[in-house]
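Yeah, one chain of the complex is gone here, protein chain that is, but the others are all in their spots.
Chain naming follows the written order as A and B, and within any one chain the residues start at number 1.
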Amino acid sequence: MSDAHAHHDEGWVKKYLWSTDHKIIGMQYLFTGMLMALLGGYFAYAFRMQLGFPNQPVPGFGLVSPNEYNALVTNHGTIMIFWVAMPVLIAAFGNFLIPLMIGCDDMVFPRLNRLSYQIFLVSALVLLASFFVPGGGFGGAWTAYPPLSSQAKFSLTPAGSTLWLLAVALEFVAFLIGGINFVTTVMNSRAPGMKWHDIPVVIWMIVIASIVFMASVGPLVAGAVMLLMDQQFGTGFYDPIRGGDPILWQHLFWFFGHPEVYVVLLPAMGIVIEVIAVFSRKKVFAYKMVLYTAFATGILSFFVWAHHQFVAGIDPRMANVFTVTTLLISVPIAEMLFVTIATLYGGSIRLDTPMLWAVAFVAEFLLGGVTGIYLGSSGSDIYFHDTYFVLAHFHYTFVPIAIIAVFAGITYWYPKMFGRMLDERLGKLHFWLTVIAFNFIFIPLFITGAAGDHRRIYDYTKFPDLARPELQNLRALATVATVVMLSAQVIFLYNFFKSMRSGKRAEANPWQANTLEWLAPSPPPHGNFAELPTVHRGPYEYSVPGRDLDYWPQSDPPEDDAAPDAAPEAAR
Amino acid sequence: MRRAIAGAAPVAALLAALMVTLPVLACPVCGTPKNEATQQAFVGSTVFLSLLPLAMIGGLVGAAVWRIRRLEREAATEAPPRAHAPPGDGPAPVADADRATTR
Partner (left out) sequence: MTTVAVSVAPRPGSPRRTPVASNAVVGMAIFIAAEVMFFAALAAAFTITRISAGGTWPPPGQPRLPVEATAANTAVLLASGIAMVIAGRRSAVHAARSTSALGLALALGAAFVALQGYEWVGLLREGLTMRSGPHGSFFYLIVGAHALHAVAGIIALAVAFARARSGRLAQTYLAGARLYWCFVVLLWPALYWRVYL
């Protein structure tokens, strides 16, 4: 902060905790998300140990009681989705990247932005508090189906379930405010010359995801208010004895719950496409196709959610319709994956750490997507419902989204965020350990799931059919792999914090990328750009024939001999 | 537009055909005897809730496109080059007003 804006330097609290600067807020989200990820990982370690090596004290936790087990599983899911995937993928990257990539100095509502993070922080603290109230943390699964969630006599957590619900609701308010900010900023603050088709894919994806989120979150908030009243005020919205209907909650929950999957998937896909284009030194194959498939995904995402209820007693006619729509939505997603592969094809690929993560995303997400077809068909879902097959399936989608793509993004933008380069050797070691261990966790779980392992069982030794050694060995293998994967993150944390102090200094544009954020110094000062840029071409003009450099930043003025605007026009 | 409708028609027909299937009791909990009126209410509210966001997003995007076009027309009737366009920089990139629709 040594430029003209130096007079903005204030105390530490004012600068890092009370800032309205989008970059600082992005970092706040990122670090809170990382902290919560550690907690979620620790929970996974504890309950995986119980499953792999049942009824033995877990080092670093102690003996896992059934109630603790339920709370651990529930909060692992909740934390990883709402306090890791959402804040990191949408809020952290959205806040950090949007103003930089569209070439403006800050969000349009900076104070709302700060408020958004503060509400988010409160929501995280409320969730943490819920573990320490009498009865412990909520244990009714992250989907919180009533009556387990609505009545203390079933959940055994009279205060924990209410605090959990409150935390989730607060978190939605935070992201609602954040989403309004994102969409308005991209609409109104783009750099001069940046047309709709000059916006980088990742920004489009964050915007579409925000819109989908805001359009789908209302019903869940409504459902949550009703659940809160059932818990605390003695109403009977979900109590069939008193004229309510428990299916109603599932109806409202999944109306949000499934679009939520695409809310986190789209930004992850955007990050991956961004990284793949840069490290293949090639134009994104079919930019407009990516855009339109993202729109199609957003639209279709409102029509697939009832596939979570195939065996919940919904109308079979509805189940048929939702089978078709569920299989339909794999078309745009498959198209996006094909686009990444087509972009890779014939490129001059550089296998730096971000690229490794991006390619791993494509490979692993593909497995997650393909196994989803069995679950999307209402017939086969009757067998697979609530087994470890489902669990392995959605971890094969969510881990690529919330872990692999996030690492692709962090390793790619780290030089911009902190002005230093990460250590490549440690980065690659971390990559291989994480990805290999990840597959060793969930491929065994596909097998145990197909063999009949139910998701919500605390102790398989009570089930002779499932306690057979060949299945128990697979569970133990998955547990060992979990420990390996979690330990590998130590390498990342070491690399992350060490490079922040002593990494190689990063140039403004270390990857030779085109998008506007690389025009700003690394790290960008308050106000981002010395002078606000003007955009002259699309974001992916790599290896343009007849140019010396194999990249062509968006802000470079057109060369004199070329007709202005002609090159991007022809290349499209 | 017409092609899009032609493409969507078979899909819609297929979805409509699926609605007339009867409960098959292969799954013990799939055909729980709820009364028909409740089932209809769930289907109705599903359709309503699913289409409402699309209608609203479509409405907002439509309104934005309409205003963009109007701004473009107004900009076209004004003196064409903007006052603060950088000289020697070709056609003013500022007055682009999002030509998403013209491409």
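One rule holds in what follows: contacts are C-beta pairs under 8 Å (C-beta built on N, C-alpha and C of every residue); 3 or more make two chains touch, one makes a residue touch a chain.
Owing to the predicted nature of the structure, the values given are computational and were not obtained by experimental measurement.
Of the listed residues A:G11, A:G60 or A:G243, the one in contact with the hidden chain in the full complex is A:G243. Of A:V122, A:L366 or A:L532, it is A:L532 that touches the chain left out of the display. Contact with the undisplayed chain is limited, among A:L127, A:M226 or A:L445, to A:M226. Hidden from this view is one chain, which touches chain A at 104, 108-109, 112, 176, 179-181, 183-184, 187-192, 211, 214-223, 225-226, 229, 233-237, 242-245, 248, 251-252, 255, 507-509, 512, 519, 530-534, 536, 553, 555-557. Taking the whole complex into account, chain B touches the unshown chain at residues 35, 37-38, 40-42, 44-45, 48-49, 52-53, 56-57, 60, 64, 67-68, 71, 75, 84, 86, 89, 94, 97.
In the analysis below, only the chains that are shown with their structure count from here on.
Residue ranges of chain B in contact with chain A, taken from their complex: 11, 14-15, 18-24, 26-27, 29-32, 34, 38-39, 42-43, 45-46, 49-50, 53-54, 56-57, 64, 86, 89-91, 93-94, 96, 98-100, 103.
Interface of chain A with chain B (complex): residues 187, 192-193, 195-197, 211, 215-216, 219, 245, 247, 251, 255, 299, 302-303, 306, 310-321, 324-325, 328, 379, 382, 534-536, 557-558, 563-565, 572.
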